[in-house]
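Got a structure for you, questions after.
With one protein chain held back, the other chains of the complex are shown just where they sit.
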Amino acid sequence: MGKYILRRLVMMIPVLFGVTFIVFFIMSLTPGDPAAIILGDQASGEALALKRIELGLDKPLLVRYATYMGNLLRGDLGLSYRNQIPVAGQVWDKFPNTAMLAVAGIIVALIIGIPVGILSAKKQYTFMDNSSMVLSLVGVSMPNFWLGLLLSLLFALKLGWLPSQGMGQGFFPLLRSLVLPALTLGTGVAATVVRMTRSSMLEVIRQDYIATARAKGITEKQVTNKHMLKNALIPIVTAVGLQFGHLLGGAMLTETIFSWPGLGRLMVDSITSKDIPMVLGSVIFMAVMFSFVNLLVDILYAFLDPRIKSQYGGPAKRRKGVVA
Amino acid sequence: MKKMLTLLLVLLCSTVLFAGGATESTKSAVTGYKDTITIGQGADVTSFDPHIGKETPAVAVTNHIFDTLVDTDPVTGDIVPQIAEKWEVVSPVSYRFFIRKGLTFHNGEELKADDVKFSLDRAIASASVSYIVDFIKEVKIEDDYTVLVTTKAPYGPTLSNLAVPFAAIVPKDYVSANPDILKTKPIGSGPYKFVSWAQSDNARLEAFDAYYKGAPQTKNLVVKVIPEAAQRTIALETGELDISYDILVSDLKRVKENKNLQLFEAPSLTCFYISFNMRKAPFDNQKVRQAINMAIDRQLLVDTVNSGTGAPADEIIAPAVFGYYSTGVWEYSPAKAKALLAEAGYPNGFECTLWVNNNQTRVEMCQAIQEMLREIGITVKVEVMEFGTFISRSTAGEHDMGYFGWVTSTKDADYTYYSLEHSSQQGAPGNRSFIADAEVDRLVMLGKTSADLAVRVQAYKDLALTLKKIANNAPIIYTAITAGANKKVEGFILDPIGYHRLETVKVSK
Amino acid sequence: MKPSDELLSIEKVTIHYETEDGIVHALNEISLTMKKGETLGLVGETGAGKTTLAKGILRLIPSPPGVIKQGRILFEGTDLLSLNENQMRAIRGNSISMIFQDPMTSLNPVMPVGDQIMEVVEAHTKNASKEEMYQQACDMLEMVGIPADRSHEYPHQFSGGMKQRVIIAIALACNPTLLIADEPTTALDVTIQAQVLDMITALKSRLNTAMLLITHDLGVVAQNCDRVAIMYAGQVIELGTLQDIFKRPQHPYTKGLLGSIPSLTKNVRRLSPIKGLMPDPTDLPPGCAFAPRCQYASDVCTRGVPAIYTLSDTHQVRCVLAEQEVNHE
Amino acid sequence: MNDTIKRPLLRVEHLKKYFHTNKGTLHAVDDVSFSIHKGETLGVVGESGCGKSTLGRTILRLHEPTDGKIFFEDQEVTGLDAHAMKALRRDMQIIFQDPFASLNPRMTVSETIGESLLIQKLFTRKQGVELRKRVTELMDFVGLSAKLVNSYPHELDGGRRQRIGIARVLALDPKFVVCDEPVSALDVSIQAQILNLMQDLQDELGLTYLFITHDLSVVKHLSNNIVVMYLGQMVEMAPSLVLFEKPLHPYTQALLSAIPVPDPDYAVDRVLLQGELTSPINPQPGCRFAKRCPYASEACTKHDIPLKEVAPGHFVACTLV
Partner (left out) sequence: MKLPVVKKQRTLATETWRRFKKNKLALTGMIVLSSLVLIALSTIVIDLATDNAVYNNYVIKQNLRMRLQGPSKDHIFGLDEFGRDIFMRMIWAVRYSLFMGTIAIALSTIAGGLLGAIAGYYGKVTDNAIMRFMDVLLAIPSMLLATAIVAALGTSLTNVLIAIAISYVPTFARTVRASVLTIKDQEFIEAARAMGASDSRIIFKYILPNSMAPLIVQATLGVAGAILSIAGLSFLGLGIQPPTPEWGSMLSSARAYIREGWHITVIPGLGIMITILALNVMGDGLRDALDPRLKN
């Protein structure tokens, strides 16, 4: 297992290399002069030229990329164009906040998604199935930023229960401030979890071992919890892992709405200000986070599924569920 | 399993809702005032180094940490002493400043003449803010408390420029030891000391008790970053913020009518205008430019898109700026505009683009203008682009029309006229209408180099009239600067540029 | 037959699946009885309704779409169809248990086999500690020939035959009086099939359990059963002892089945199969369901469902041809 | 011997097919040799995992052989390039086990049957009418009602599907057909119908079959010669009647004794085997059956046991004979 994890970690390197390559070139090929963005619309031409040299923008693209990668290999993510502060520290500061938000979002998605999915599968094609399906879809059907604003109008302004923005200091304030963004972020993923749970449960319900379990004379609840759920969870875990990417993308919007100091917002700001080192830095962190989550999913998978656990040594075969 | 989940959920909800009910700010027991003011603004500090971070959100914070030689009174607009307790104009090209004795930086070091020289030299060398101080030829230390500033040429707005916060005085020894230190650990001589910065979340400042004007009224300042404008208003309404800068125009009425809140509103030094690219047809035609000017109902824009705040613009500098001369707002007359277009040879109008950067209010303005121009037959395509692209492409002169905003940070007409109208400043420095007119150049230089106020006033008056005729730009609106505050906030004064000072502000409980 | 001998009596049970494609007539007034300790072979081709009958006895028909339309299933004198879900659960795995067809998929892949056996013990045992119950599970494992120390392993660590042994252990853990084995060896290779069948037979006689052995393999029936019931389209069309069915088959379908099997003992150049196909269970032909494929069919056959004719104490057949036979005697 | 008079249609020499898996090298087919004469049927029996299906597919080069040679009408199949192989496919065909998996669910009956003709360019798309006519003929030939031409496989039962599979193969007029458990998935009555059809086709068209199955009674019914495989190796090969009367390899004996005979009066001495078939991953030298063999001795596991011809046409790989 350790060897497997190590191999997965090594395999991450080319992926990250590709990520930097793509992002670097997309960002560099864009029209727009970072120097102009840094200095604003009132800077002199001379200052702009100086700034360009300072940023190394006068050198050819490939040279810049090589320099960047060289520094990256030494663990240096460079200086932000915008504020001239090392990227690494800034990204590292924001990273836990986004991770926290994403995890909270996943928890919300699971809390909504799994029970609804089970219910909907067990009552397939009934009114219950349809209505729980539609309800769970409402969350995903609303553009994230709109849902966020509405939630904040309701819970912060009208009811005054929760803070409308920001990240609280201390445990309880933090928890309170986490609720609305996590809800906004999680509902988007909840529908996928519902759908995945439902189809996975329906798949499991048809299995022979469920018939075996029923024939044992154990209660339906035991059948559901001990036999169906654990088996159904396996594809759900994969789906959730892949959803993590969507979640991180959604964080860009949610963090902006709720003034959550995370990577997503940092990234939006850096993209619009063409702060290439910052974009790269945060994308690398996001990609690492995403890859780690998927590695975690694979490991978790092994714990859920003894068939895979015994297979370690070889690459884990993941059942690729239909991912929505 | 399901039961467990439900339990967990209920538990989570209840703790979240009730356990942490108390608000964050700690309260002072002695006076009737809170010891912390929480302020919300739309963007984060880019850099705490005053010679780098020149965006309004940055200055709104660093302004409290650093002082300048002289200051501009936010109400009267007069130049008043700050670090320099007095000054004398030795000649049209040299100014002597006498530094207040006993001033200390937050680290306890005394502020002396070498700090001033160091700071101004540093500002001149800075790519970001150089343009504000590059009129200076040399800063000479005469003794520990006297410096002599000589300019390259006679320069009218010298004092105004030195009052701009980017000309901040920073501690020489502290900065020399580590040139990057100010970015994250700023030390100045201003009323507040830097405490901490959580990037894109908040900055915290603490009162500097040894400030020369006396300790500020409130002990702590927390500046929170809330990018979504609507959320900023909500936070103000829920009491999460004491003061919120830049109220969304559509929220102004709400703030005004809320009995717990007060609205501050003042004319700003910002003018929004459309630049016509005079290098391109049909904008090389004066009649076309005039026609467009006449087709825009500025008052309507102010009343609607801007929710009644601000004022129609007649020039590209605001009325509060030295050198402003009212030439009268362009008459709104689609009929005359059409006639002018016909005269220019475009009876059926033409198609063109209007570029704007991705800022909601600016885009809305452009959309409204787009519609107004459609009425006289000009089909405008509004192209919204990200700021960097917008600036660099318009610098290259690729645009037809561009929607720009310009703040006369020095409150002196030269700052704007030189950059926007002088033929030497085409492209990046600011002249994006690519005007190159001998008479305009002459008047700009006259205003720039004369130290005689009367001469300058006359020069700018002539310039205003000339520019109106040329119509290389279409001034649209002077915006207002706004802030919302809780009713309990006392002593808040709006700064027309947005560099609000909070040392006099206190918030009752 | 003495009533006391009677273990299970299925009386005119009809089960339909009400699907979008129409009503599937899975079982049509089927009747069957079983004695204590005996092994009854239930033979039929795909779609004859064998599995529906097995699941119907345990009331494990998924509903919807399955509906038990009528009939009684008397087990030790109690009508199973009248019990509530709790009472039914007490019977499942306890006095009636079931072995499913595919050992590969019949065990929960994420639960150790020991736990899976213990689960059935737990469901039907009161006043026993976890340890005792686990011990019982291990004993069962030993009984089916698997070392008890493998009880912590997961199904995928066992081969097909071993898995089927585990399933048998589950089925026999509570000493059932009736074991329903639904094609228990179809998925296994012949050599393994022989092992498993031998073991089931041995255990069943040791525990005096009656067995309903469902299969399509006449060979398996001939080697393992006391009596045979041949099913076609949801009905038993012929019932008798091994000798009755294999030596004196009466129903044309039974004869056809026997004629379809390539023989190991005789040399036959050509098989003589039944022509045609099984009828569509949503659209059964009127009268005898086999009539369209039957070479002896006449008008009589399509007029109504033929009655059951008793040829001897043990031999019954549902065919009009038998009428002549009976009259003849 | 016959060999001198007529040459075999298909000759397989020391054929090997290994697969590389995570756990090691799987010797699916390990040194198998035999030949089949025109018009005859060779049965291959063995339990699941013994490599019999792989053998069939390797002969057709659906799997590339690891080692060994295959001759078809004296032409070496193993070395052919893609083009020549495509041409040869007209002569060598395969009928699959699972009539549900072996038909493209998106193609109608006529499309499926016509597909082989189009692929081999026996017809072109333009000859729609002729193609349809040929397809109808073929359907008629295998006993499929003409009204099914536009049906999709999912609408049909297993028997009819298998008839489509047969018609598809017959369309190319092959000389040699690998039958990979063609009737295992079918009910007995249908199975008998298909077996009869296959016999008829062999009689009429002079087809040569390699008949792979686990069902000994079926193989006995059809085959002239039988190969018994165990874990990738041949353990015994004999003419059908000889094998059933006088099985020599302990595995063959056990296999035969395990078959349930549908006759209540038939009693056999069961040779009950212990343990189960595993997969031949990184096999040790020696007899692979030794672990389960009641007669195993030390000699069995020392080195590989070669096939011995104990009687004309009867080969056994066992230390006992």
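Per-chain numbering from 1; labels A, B, C and D assigned in written order.
Please note the rule applied: a contact is a pair of C-beta atoms (placed from the backbone, for glycine too) under 8 Å apart; a residue touches a chain by one contact, two chains touch by 3 or more.
It should be emphasised that the depicted structure is a prediction, and the values quoted were computed from it without experimental measurement.
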Practice task
For the chain that's not shown, point to the residue among A:39, A:286 or A:308 touching it.
Solution key: A:286
Problem - Residue touching the undisplayed chain, where the options are D:41, D:58, D:97 or D:191 - result: D:97
Fill in the blank from the handout: Touching the unshown chain, chain D contributes residues 57, 60, 62, 85-87, 89-90, 93-94, 96-98, 101-108, 115-116, 119-120, 129, 132-133, 136-137, 146-152, 154-155, 165, 168, 172
Practice task
Name, in rising order, the residues on chain B that touch the hidden chain in the full complex.
Solution key: 229-230, 248, 250-251, 254, 300-301, 303-305, 358-360, 363-364, 366-368, 370-371, 374, 382-386, 389
Practice task
State which residues belonging to chain A touch the missing partner chain.
Solution key: 14-16, 18-19, 22-23, 26-27, 29-31, 124-125, 130, 133-134, 137-138, 140-146, 149-150, 153, 191, 195, 199, 202-203, 205-206, 242, 245-253, 256, 267-268, 271-272, 274, 279, 283, 286-287, 290-291, 320, 322-324
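Just so we're on the same page, only the chains that are shown with their structure count from here on.
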Completion exercise
argmin over chains of |mean CA - global mean CA| returns A
Problem - A-C or C-D, whichever has more C-beta pairs in contact - result: C-D
Exercise for the section: Starting from the mean Cα coordinates of chain C and chain D, work out the distance between those two points in Å. Expected result: 33
Completion exercise
CA centroids of chain B and chain D: separation to the nearest Å works out as 86
Completion exercise
Listed in rising order, chain C residues that touch 2 or more other chains are none
Practice task
Could you pull out which chain C residues touch chain A in their complex?
Solution key: 55, 58, 60, 89-94, 97-98, 100-102, 105-111, 119-120, 122-124, 154, 156-157, 167, 170
Fill in the blank from the handout: Residue set of chain C touching chain D in the complex reads 45-46, 159-162, 189-195, 197-198, 216-224, 242-243, 246-247, 256-265, 267-268, 270-275, 277-278
Exercise for the section: State the interface residues of chain A toward chain B in the complex, per the touch definition above. Expected result: 30-45, 47-48, 50-51, 54, 82-85, 90, 93-94, 111, 114-115, 118, 149, 152-153, 156-157, 160-173, 175-176, 179, 225, 229, 256-259, 261, 265-266, 269, 271-274
